[in-house]
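One protein chain omitted, others in place.
For clarity, chains are labelled A, B and C in written order, and residue numbers in each chain start from 1.
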Amino acid sequence: MADPMRIRANVTGDTTEVRVLMSHEMETGQRKDAAGKVIPAWHIQNVTATHNGKTVLTAQWGPAVSKNPFLSFKFKGGAKGDKVQVSWTDNKGDKRTDEAVIA
Amino acid sequence: MKSKVAVIAAVAVAGVAFAQTSTVDEIAKYRAALQDGNPAELWEARGEGIWKTARGPAKVSFERCDLGLGAGVVKGAYAQMPRYFPDADRVMDLETRLVHCMVTQQGFTLADAKKNPFGNGNAQKSDMEAVVAYVTSESRGIKMNIAASHPKEQDAYRIGERMFYFRGGSHDFSCATCHAESGKRIRLQDLPNLTEKPGAQLAYTTWPAYRVSQGELRTFQWRLFDCFRQQRFPALEFASDGSIALTMFLARNANGAAFDAPAIKR
Amino acid sequence: MDMQRREVLKKSGGVSLLTLLAAAGWLAPGGALAQAAWNTAAFDTKTMDETMKALGGSAPAQSKDITFVQTPDIAENGAVVPIGVASAIPKTEAIAILVEKNPNMLVAIFEIPAGTEPAISTRMKMGQSSNVYALVKADGKYYVATKEIKVTLGGCGG
Partner (left out) sequence: MKTCISVATLTVGSALLLSGCASPPSDAEINARATQVLKASFVARGQAGLDRLDQDETQKTCTTYAGKVPGKDVTDRIEKVNFESIKWPADGKYLGNWQNGEKIAQEGRGKQFSDDPAGPVGGNCYACHQLAPQEVSFGTIGPSLYQFAKLRGYGPDIQKYAYGKVWNADAYSACSNMPRFGHSGILSEAQVKDVTALLMDPNSPVNK
């Protein structure tokens, strides 16, 4: 099973900055192993971030997003103590959801 | 006639120098952009979990492991390692001490404890690297303070220094080939001068590091292992006396600088 | 550690994710839910024209209102190239990143709901030096900005 994400959410004024690190191989499907066999693509496809249940970002990713992906974005309306939840699913159907409290 | 040629040559060289400066500046920007969001945090978090988990045949957590400041004390421990441990009558670096705790407290065999020092993707995650990431992160901001007051610590330092200058292999390389002069670089990589304080401090305090080229967190043991690979030496054995001695030499040369890792590097 | 909590999160996350994606805007034209969740066709394209077709849009207009933020001109390592895109175009709905010389051009699509700033940062892989495109969909129209990023060699080469 995938390792937890590291999510940081900080509010300044009325803007909340969210920074996320995810643990994922993001294998391109272009590389070959030592025996010359293509290593199949294995990457996160969908990312969703919600704040108090409302969607604040969705994304579709291809295999060209770097290994152990980093994502940062900002939304309006967060308050200290609110929850930000981030979910991802990959092309093998593995998924993970983690949350952070806005600081 | 001669002076004309010289002028043309000087202009050509200046042009190259200018291209170099802007390249170096842009690479500095690249490195700065990486600082915001270091995947090493993923290892630190996993390592903290492992540290607190009962493990091994004896089902004991690392919280009983003494890194030199008392059982289970992690804060600041790395900034004083390697150090002499009376219970083992040996100088140990962090990795060697973790192996020691795994064997004496958690019940692992020595071979099992040393089995997977450097991870390789999701298929071969290394608990050792994760624990090292966690322990080292707990020394962030703390000044390096290697006492080297015990005779065995002093011997280790001197042995490490000799090893630093040992020339061998097919290419006559030693550590000193690349790391004994200031202001040098390999390709575009700046090389720290490890024989002087500023270089040793800059280099030593920024390991472990997340290596973007590998997508892995790498420890100081790995840094030494991979330097010797590139030196065309055979494989440096994990947690060997040689690796500890060399770490002692480099860590002590970094004394006084605030520890600043896990970092992120190319 | 907290296996149970993780399991619960995993399940609840899965359900809400699908629901959310069904409601999302920038989906493959006329696709079923399973296809719609990830635009397979768009991630398989080799040219800008193909990408635009897969996204269901027309040729984008050049725009000076799209900026690259914290994006260096030279990447020391192509495995991790920091990229940030910000749009000052009103009603920005989505931002996509494309690399001309990658095996497949499209790197990522971000959908920006109202209330979220039209600016994202992430990191991407580049096989070689290339033009990078920041594509923005705003009020149903497409805009683009271009930046060249060089990828250098590094280290001892082995």
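Just so it is clear, a contact is a pair of C-beta atoms (placed from the backbone, for glycine too) under 8 Å apart; a residue touches a chain by one contact, two chains touch by 3 or more.
Not measured: the values here are computed from a predicted model.
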item: Residue, one of B:Val60, B:Leu236 or B:Ile264, that touches the chain absent here; value: B:Leu236
item: Options B:Trp51, B:Phe118, B:Tyr134 or B:Phe173, residue touching the unrepresented chain; value: B:Phe173
item: Contact partner of the left-out chain, one of B:Asn122, B:Gln154, B:Ser213 or B:Asn255; value: B:Gln154
item: Residues belonging to subunit B that touch the chain removed from view; value: 9, 12-13, 16, 19-20, 23, 84, 86, 89, 147, 149-151, 154-155, 158-159, 161-163, 165-174, 176-178, 180-181, 183-189, 191, 195, 228-230, 232-237, 240-243, 245
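We take it that only the chains that are shown with their structure count from here on.
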item: Pairwise touch network: line, ring, star, complete, or other; value: complete
item: Greatest separation from subunit B - chain, by CA centre; value: C
item: Pair sharing more residue contacts (C-beta pairs) when A-B is set against B-C; value: B-C
item: Distance between chain centroids, defined by C-alpha means - subunit B, subunit C (Å); value: 35
item: In subunit B, residues with contacts to at least two other chains; value: 36, 212, 215
item: Sequence positions of subunit A contacting 2 or more other chains; value: 4, 66-67, 70, 72
item: Contact set on subunit A toward subunit B in their complex; value: 3-4, 6, 19, 21, 23, 25, 66-68, 70, 72
item: Subunit A contact footprint on subunit C (complex, rising order); value: 6, 9-10, 12-14, 16-17, 20-21, 23-24, 26, 37-39, 42-43, 79-81, 99, 102-104, 106-113, 115-117, 119-126
item: Subunit B - residues contacting subunit A, complex; value: 36-39, 41-42, 45-46, 121-122, 210, 212, 215
